[in-house]
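Partial view: only certain chains, each at its native spot in the assembly.
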Amino acid sequence: MKIRFSLDWFLVFVPVTVALEYLRPTDHVTIFVCACLAILPLAGWLGHATEHLAAHTGEGVGGLLNATFGNAAELIIALAALQKGLHDVVKASLTGSIIGNILLVAGASTFAGGLKYRVQRFQATAARTQSTLLTLAGISLVVPAMFHHLAGAKGIAKEGGLSVEISVVLLLIYTGHLIFSLVTHKQLFKGLPTSEETESRHDHHPGWSVTKSVTVLAVATAFIAWMSEILVGSVEQAAHTFGMTSVFVGVIVVAIIGNAAEHSTAILMALKNRMDLSLSIAIGSSIQVALFVAPILVLASQFIGPRPMDLVFSPAEVLAVVLSVVIVGEIASDGESNWLEGAMLLAVYIILGISFYFLPEMGSHEAVTGAAQAGASH
Amino acid sequence: MKIRFSLDWFLVFVPVTVALEYLRPTDHVTIFVCACLAILPLAGWLGHATEHLAAHTGEGVGGLLNATFGNAAELIIALAALQKGLHDVVKASLTGSIIGNILLVAGASTFAGGLKYRVQRFQATAARTQSTLLTLAGISLVVPAMFHHLAGAKGIAKEGGLSVEISVVLLLIYTGHLIFSLVTHKQLFKGLPTSEETESRHDHHPGWSVTKSVTVLAVATAFIAWMSEILVGSVEQAAHTFGMTSVFVGVIVVAIIGNAAEHSTAILMALKNRMDLSLSIAIGSSIQVALFVAPILVLASQFIGPRPMDLVFSPAEVLAVVLSVVIVGEIASDGESNWLEGAMLLAVYIILGISFYFLPEMGSHEAVTGAAQAGASH
């Protein structure tokens, strides 16, 4: 409660960020920090509004709305970056969101819950289905990256078409996943009582109407878009000032900020021993980023921005996603968790974080060349 | 029933193909299409004969016969291609058969069965054993490919010996698998009632004697060999005419045709909620191709054809097999399936199919060079 209370005070950073952006446009570090802080409470209100709306529309539709609006900031930030042609920033952000949710959010939740409860249990079939969807997400990044690596100069021209077609397949599977979890097998996902979650929040914001929920959703989303545009603009400069690479900023720093809402809710639910809900927020969010947000961006980029975006992520990004998918699959598949499993997820996140921190700056396409040069320069 | 009935009419394409081969040898597209169509009913009769024979010899031996004769066409086509030195065609065909069975056949079966039954169950231990055998198959392709990649010019000369020795190991494990499923742990595979399957076929072909079964087997196998030799001869030209690469033709087009018998039987059994049998046909066929057909071809190539074949598959082929093995392992390990799992298998097949379609033409050995050039040309 204290955390959320103090977060609301951070709304003061909304006007501060706007003021700085117009008065001191060159002070990128301060703008970056203020925009990050301003997004924190907005993401929280976005989450609350979604939950209240879910209480009215029922669990099934509520889950859909929660997932969709929960990643709204991600989508908005990414669309803004696409228009500026910052494709590598978008890809880093998607990577960071995927690995951040399944390693940091799920890891911290499992670890915190595991400290309180010896063993925590959850619906194994639902967890395995989500784990397999993550594997599919991993495959959808591995294949274009390997294609880029294998197809050579002749194949580059075909990467756009390949990415568009894979995106359509991913959207179909995501639609299938919605039908599966909302219609044909919704009882598997009964472990996700969104209404109860909202109930526990009712102490603080009781009785939101649909109108109020939708209004807050719209306002919070609009402000996040505003802040995020300012944020993306300052990312590259801030990164250089701190000596960080833009990949590290995108994959680690921005991802932690952008997923603050998921973080707090997932950990809170794990501490209430509701691991089904906790893992569903963490893993479900990753699934949505990989199978919905990423392909939507590929398709949207055909119409907006300076050039289309493909699904060719850098080798480091693909590897990070694959390793995350592998270890979370091992941990989620048996339907129970403990603190050591949470610690292992966090360990993988830290190892990947350190590696991204040390990794020299290079674009996704240049990375392969870099690797070849590394070989040649020995 | 209708499908099989109409398939029998396709036997007319046997004389048509032979006539075209001698009268219009340059019309490769028509010969290719006619030979493909002629193989369809022949593969069906091969399957029927095997099943009838299995009804006489019992489930255990029947399973062995079914698996062995089910892949007879594969082996015959491959031996014909080996003699012509078309090693890349053979490897593409093996790859296509492996991924076609575990993604397309198992995927379509699981999807179709899942539309009819909410959850379908099967013997988990047997499924996991088969899944681990597939992992071993994946390893047996990864290791020679990495050896080729890592050993450099000095190592090329040793690839033949490496492939022969790995092939012997694989044949030993395949023998072990037969002993395991037919002798020491045959009760685990009771879920595979070949006699019942034959019973359901008895409506159409009741009471085949052993003599008749063996005769049909022999005749069907001989005709398939004839057609397949003509088919292989026209593949390269047909591929160029359609603008397809020979890898795509081998991995996708030929594999779908060559595994038509497995396709129809597996889907039919899934619709009867007999997932043990359905998955066993699909996964068992892949296991036999990887652990029996492939090593037999490597050993046979030491004596026939212009030069020995090794186990060095192209990176794209190895990746396709590995990804297929990973996702089918996740889906098969828990002993139950649903339509979304089938849809995910099909999605991976489509993603791989698109990639092979777009992948520029290059041989298995040139692929690595292509990758290096891709890096260098940036």
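Residue numbering begins at 1 within each chain, and the chains themselves are lettered A and B in the order written.
Throughout what follows, a residue touches a chain if its C-beta (ideal position, glycine included) is under 8 Å from a C-beta of that chain, and two chains touch if they have at least 3 such contacts.
Keep in mind that what you see is a predicted model, and the values were worked out from it rather than measured.
Engineer: Total copy count of the complex, if 2 are in place?
Structural biologist: The complex in this structure file totals 3 copies.
By definition in this document, only the chains that are shown with their structure count from here on.
Engineer: Just the number, please: Cα centre separation of chain A and chain B in whole Å.
Structural biologist: 39
Engineer: Considering only the defined contacts, which chain B positions touch chain A in the complex?
Structural biologist: 118, 315-316, 319, 323, 326-327, 330-331, 333-334, 336, 338-341, 343-344, 347-348, 350-352, 354-355, 358-360, 362, 367, 370-378
Engineer: Going by the contact rule at the top, pick out the chain A residues touching chain B in the complex.
Structural biologist: Residue positions touching the partner: 124-125, 128-129, 131-133, 135-136, 139-140, 142-144, 146-155, 158, 161-162, 165-166, 169-170, 172-173, 176-177, 180, 184-185, 329, 333, 365-366, 368-369, 371-373.
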